[in-house]
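With one protein chain held back, the other chains of the complex are shown just where they sit.
Labels for the chains are A and B, by order of writing; each one numbers its residues from 1.
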Amino acid sequence: MKITISLALLLIGLVFRAQAQTSFQSDYGFIKHLESISSYDEANLFLRSIKDNHASEGQQDTISFYQGKFNYLKKNRFESISFFKNVGKSNLSYWNAAKFYSALQFAYLDNYEAGLSELSLVENLSSEERELLNLEQAGFSLLTRNYAHFDQISTSFDSEFFQFTEHQDELVRISSVLSGHKSKSPFLAGLFSAIVPGAGKYYIGQFGRGTMALMSNAVFALQAYEGYRKDGPKSPAFIVFGSIFSVFYVANIWGSVVAVRVQEKSFYDTQDEMVVLHMHIPLRLLYK
Amino acid sequence: MKWLCFTCIFLCACYTSKAQDWQKGDSLFAEGKYLLAAVSFERMYYESLDDKVRAGNLLKKAFCYKALSQYDKALEALNRIRLTPRDSVMKIVSYEKVLAYYLNEDYQASYNEVLKNKLLFGPKDPDIVCFEALNLIAVYKWKEAERLLLDNEELLELSVTDIETVFDGNKTPKNPDKAFNLSMFLPGVGQMYAGYPFKGLLSGGIQAGLVGASAYALYKGYFFTGGLTGVALFYTFYFGGARYARELAQKRNEKDAATMSLRLQQMK
Partner (left out) sequence: MKLILSIFTFVIVSASFAQDKTVDQQLLTQAISQNAEQEKKYDGFFYGLYKNHLSRQILNDCIYDHSCSKFSHDVFKHFGVFKGLFLTADRLTRCNRAAFAELPSSRINMDGSAIDHWDHYENND
């Protein structure tokens, strides 16, 4: 009798408990709901507070994956990477997506080595994922300026996947822009500007800035010359305008030298930004 | 008896392991944990199929974000509420939208919501009328705001003198383009029109000085100095002054609107 009652009680209790346990299904539904209304902050808070309730490996992986994903969507790159690191192999589609997302975050953070090593961990890819892997690796080889490697990968680009083709073509185009880019010489830019103010900026293709440098130098030079001609070398007009002219003259040489570096950097920054963009969009398309 | 105790202890242990109860939005709100409360209300929204319950939860979620001063998020929640327009809950929702848009400095949207509210729930809600006036002030329609307040004098329990002190005789906002044009016509006048006489005098004085200096330099035969430095500097102050006059007119309007709103707010 005792045993029957206690078993009955246990059974009733555990049935109710089981109802609570099945809540992972409803928690998961709620996570997807929060994702659909783009409430990433709320989703992160929710995931953090349910993490201890769901102990199984698969559940933990799901939670870590979504924590990583929502942090990625909030552009919290470091947090996102560390959450993706916690995703295990219980579900390979989460595992692979986590690796792809982490690699992309590393690309944004300019840590290309870490990005490539994330990509090397993917397993059991579908044919689409394999094509994505190709594309991401091609992107990294552009970011690391390894054009030979890029050419090697790009020949194996498969044009069968319509969502990737546009981005594959773009990467090929950027590659030719990058490998065909001729760096300008800072020395020549400085030398040209010393001979004719502003000429160094013409040399690097900055015509507006070159013209403005030429004009400002001419304005001060003419006034210094006027002061010299009318009042002699010791006159205040000559000294003031002469000094201003000297400052602007030197500044235009220095500015031209510096501008080469700044322009080179911004050229590569622009191209890198585009490369990462074309690594990013296919990833988003695949893991919608 | 022992067996019963063990069974109970076992079951208790099973139950207490649950960390967060997602049905406790109200108590979380009362404890000041507004973000958790917001998640909790969203969860209750998600789990319910009844429109009224869903609306109630979204409304409370909006209260959470209001308490956090995140008015855009509050509006997101409010705009997701789907009930028939004349539902009594919608009256609260509409008021909250008016308030949140106003606090989010989206005065046009707030004003539109005021009009919708008046259409659905009648024109005699003093809070809504006040918001209408505040919004009209914020978009520089001061004459209309004054007429509205005078029309609703009794409803708002304000006297005519009260209303006059709110506006302090100032019923036309400055026109930024007029300020710009005035300064293009005569340097410094635009700034004075915008209500900044010292800045106007300074700008006018500098430009007059530059014209004088250039003329003197040219007269003395310093053609380059007068022609280049004089003209270049005059150019920068002439256009800079006119642009600044436009900016100042805008700033003056913002300042006046804020002062009027504050006076009205303090009278309530």
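Going forward, a contact is a pair of C-beta atoms (placed from the backbone, for glycine too) under 8 Å apart; a residue touches a chain by one contact, two chains touch by 3 or more.
The model shown is predicted, which means the values in this text are computed figures rather than measured ones.
Trainee: Touch as defined at the start, partner being the missing chain; which of B:V53, B:L150 or B:L186 qualifies?
Mentor: Hidden-chain contact among the options goes to B:V53.
Trainee: Can you work out which residue in B:Y65, B:Y102 or B:Y193 touches the chain that's missing from view?
Mentor: Candidates B:Y65, B:Y102 or B:Y193; residue touching the omitted chain: B:Y102.
Trainee: Can you list where subunit A touches the absent chain?
Mentor: The missing chain touches subunit A at positions 205-209, 211-213, 216, 247-248, 250-252, 254-255, 257-258, 261-262, 265-267, 269-270, 273.
Trainee: Spell out the interface residues on subunit B facing the chain that's missing from view.
Mentor: Missing-chain contacts on subunit B: residues 26, 29-30, 48, 50, 52-53, 56, 59-60, 63, 66, 89, 92, 95-96, 99, 102-103, 127, 134, 198-199, 202-203, 206, 236-237, 239-241, 243-244, 247, 251, 254-255, 257-259, 261-262, 265-266, 268.
Convention: only the chains that are shown with their structure count from here on.
Trainee: List the centre-to-centre spacing of subunit A and subunit B in whole Å, with centres computed as mean CA coordinates.
Mentor: Averaging C-alpha atoms per chain gives centres 35 Å apart.
Trainee: Which residues of subunit B touch subunit A in their complex?
Mentor: 3-4, 6-7, 10-11, 14-15, 17-20, 35-36, 38-39, 42-43, 46-47, 80, 221-225, 228-229, 232
Trainee: Residue numbers of subunit A touching subunit B in their complex, please.
Mentor: Going through subunit A, the ones touching subunit B are 2-3, 5-6, 9-10, 13-14, 17, 20, 26, 29-30, 33-34, 37, 39, 41-42, 45-46, 49-50, 52-53, 219, 222-223, 225-227, 230, 237, 241.
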